[in-house]
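Missing here is one protein chain; the remaining ones are kept as they sit in the complex.
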Amino acid sequence: MLEEIGTNDQGDMIINIGPQHPSTHGVLHLVITLNGETVKKVEPHLGYIHRSIEKMCESLNYRQFIYVTSRMDYLSSHINNHACALCVEQGLQLEIPSRAQVIRVLLDELTRIASHQLWWGALAMDLGAFTPFFYAFREREMINEIMEETCGARLTMNYIVPGGLMMDVHPDFQRKVKAFLVQFRSKIHEYDELVTGNVIFQSRTKGVGILSKEDAISYGCTGPTGRGSGVSCDIRKLYPYEIYQQLQFDEVLEQGGDSFARYKVRIGEMIQSMNIIEQLIDNIPEGDFQAKTKAVLKLPKGDFYSRVETARGELGVYIISEGGTTPYRIKFRSPGFSNLSALDHMSRGGKIGDLMATMGTLDLVIPDIDR
Amino acid sequence: MISLESLNRALQHWLQSTLGDPWAYLVMCVLVGLAAITLFAVLGLALVYMERKVAALMQIRMGPNRVGPKGIFQTSADTLKLVMKEGLTPDGADKFLFNFAPFLVMIAAMLVLAPIAFARNFQIWDLNIGVLYVAAVSSIAVIGILMAGWSSNNKYSLLGAMRSAAQIVSYELSAGLAILSIVVLAGSLRISDIIASQADGWWIIKGHVPALIAFVIFLIAVTAETNRAPFDLAEAESELTAGFHTEYSGMKFALFFLAEYINIFIGCAIGATLFFGGWMPFHIGHWEAFNRVMDYIPSSLWFLGKTLFLIFLIMWFRWTFPRLRVDQLLNLEWKYLLPISMINLLFITLMAILGWHL
Partner (left out) sequence: MFLTDYIKTVYGTLGSLLKGMRLTGYYFTHKKEIITQQYPEVRPVLAERFKGEVVMPHNENNEHRCTGCTACELACPNGTIKIVTKTEVNAEGKKKKAIDTFVYRLELCTMCNLCVQACPSDAIIMANNFEHSVYDRRQFTKVLNLPGSKIMEGVE
């Protein structure tokens, strides 16, 4: 392939970045056209980690298919499961006990923090600083331990079942979460000292990969990518699910549209998530953790759509049911796919280093894009 | 007292008395060559180990701790692995240049070793243009890097090599100016003279603020010239996977790797010689007793300690900062370092004329 398209008619160099490349965070394949160091075109090629999750889900029943979605956006797997469970519950018209709702939201926000922490370390690594990665993982480990204790797994939790939760939270849950909050609040200034305030980091990200508000809307960018461009797109605010309506938190918005704006949105979101957790952690209501459901779930004929805010943006789950025990057709609207589509637009005219900075702040998770 | 100097003298004397003049000279040359290669191997291993330990501690890890006590043989084991590996030459590569490039880089690094004073009167060659020689020869390495990048027939390598060339050529300037400012103060290019001029105080102290500025600029320039983070654009693994040595494997890769560390050592040795008085012990004015105690520490240890301190500084940079972008790198040199060092050189010249440094 390299031999055939070494250069194009204008004498520009064509380089394959990926599918095995340190900064594509997985098997993303970018064919970039370069004029010297300047990026003229970025063409993402997908399909290296396509597992046809949507098709697989059609042969699994409504209890089984949820676990597969942990493998899409593996950094917010809990939130993926949540989205699927919401869709099934919508079809079943189930009333979820408030204890289950609160715990779901708590774990959602913990997942969001963990995902953003990993992103923070990985972004710094993309920009050439290795040390932040380890500092990020130190705090992320605490969340992983909480997850391990309550859900039994660190990454692909599969803790949510239609109707509530698989089991009750661990007795130590509240104490551990509080300890995490104390620890993370005491360490978050390191994020500023080491990365945010660093002049090199700022000059690498400010004014880089600019996505205007209009473009963000037309590309369908959601999550921190959209909010970095000033698009108010937080599903937790716009279409509140579970108990988000009763919670006090701000939608972090930045108007810059550049990589630094997206960076600041994510840092702000971590703090907002901590605020949400602080509101809830002492107020977990007593009661059941699971609603009464039938052994075999059957959705009525029709189509159902639910959406949640994952760490990367809006995840939509669309189920068409024929009334059977398995979905007739299922479709996920993954945030990474739309965000990636804006990459070409954002990185044109920048340097190769800018492309990496832009890609880093898009926070791509390739299995989420490919599914 | 046994010192490197007296050992050297004794050896030379013995050789001359047993073999006669021309043969003794030849044997000395061979011995020096062997010693240099041994030094390289040991330095490479030690510095890689040090880098890994420093990185680990900064990253709240433990670092190598399995092979040997505290993992000191880890780097030897790694080298062994690299030697055993196949040194692959890609099909489309220019075979001669591809295989020659690592050796050129290595040779350039070895040549610079000649004028460095490791201890009192312990030098391979006390050249009268010592500092100039170092500045000139160390830039040969860029040819090796360019050769490696071009001959690999790989676009990542090519980009890395081009970046490296632009970078080294630019940073040579401010490194040169920083060296020059000390030459102005010392009044000589000969390394032994420069060291001797610091007998009553190192230039970084005697030279007041301008010398400090020159030192900072020198340190930045050395970091850039050795292609290390935050200036590791030539390698930039998150952008160019491994830059100019993407296609290299086995021992050929190890030579590049070794040359990088040797270059750091040499850069820091020059820095220690120019700004911290090389092997000269730390003396304070008229505190005779204190000075005596300082003199008691062997001069080779002084030299090694200062050099290692500078190496540590450079490692500290690497494990703290993100990488610059290629245009920012050149901006930094041409818009900040070069003007500052030029003005600084003027100040230093003024200082030297007025005799403030004495």
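Each chain gets a letter, A and B, in the order it is written, and its residues are counted from 1.
Methods note: a contact is a pair of C-beta atoms (placed from the backbone, for glycine too) under 8 Å apart; a residue touches a chain by one contact, two chains touch by 3 or more.
All figures in this text were calculated on a predicted structure; none of them were measured in a lab.
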Contact with the hidden chain (one of A:Thr156, A:Asn275 or A:Ser341): A:Thr156
Listed residues A:Met166, A:Ala179 or A:Ala291, member touching the removed chain: A:Met166
Listed residues B:Arg9, B:Arg61, B:Lys95 or B:Arg292, member touching the removed chain: B:Arg61
Contact footprint on chain B, counting only the chain that is left out: 54, 57-62, 65, 316-317, 319-321, 336, 340
Those residues of chain A which, in the complete complex, touch the missing chain: 60, 63-65, 67-68, 131, 134, 138, 141, 145, 148-153, 156, 158, 161, 166-167, 170, 190, 193-194, 197-200
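The definition used in the following text is that only the chains that are shown with their structure count from here on.
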Centre-to-centre distance between chain B and chain A (centres being mean Cα positions), rounded to whole Å: 45
Chain B - residues contacting chain A, complex: 55, 58-61, 155-156, 159, 163, 229-230, 232-233, 236-241, 319-328
Partner chain B, residues of chain A touching it in the complex: 2, 13, 15, 21-23, 34, 37, 124-131, 133-135, 138, 194-195, 198, 200-201, 203-204, 351-356
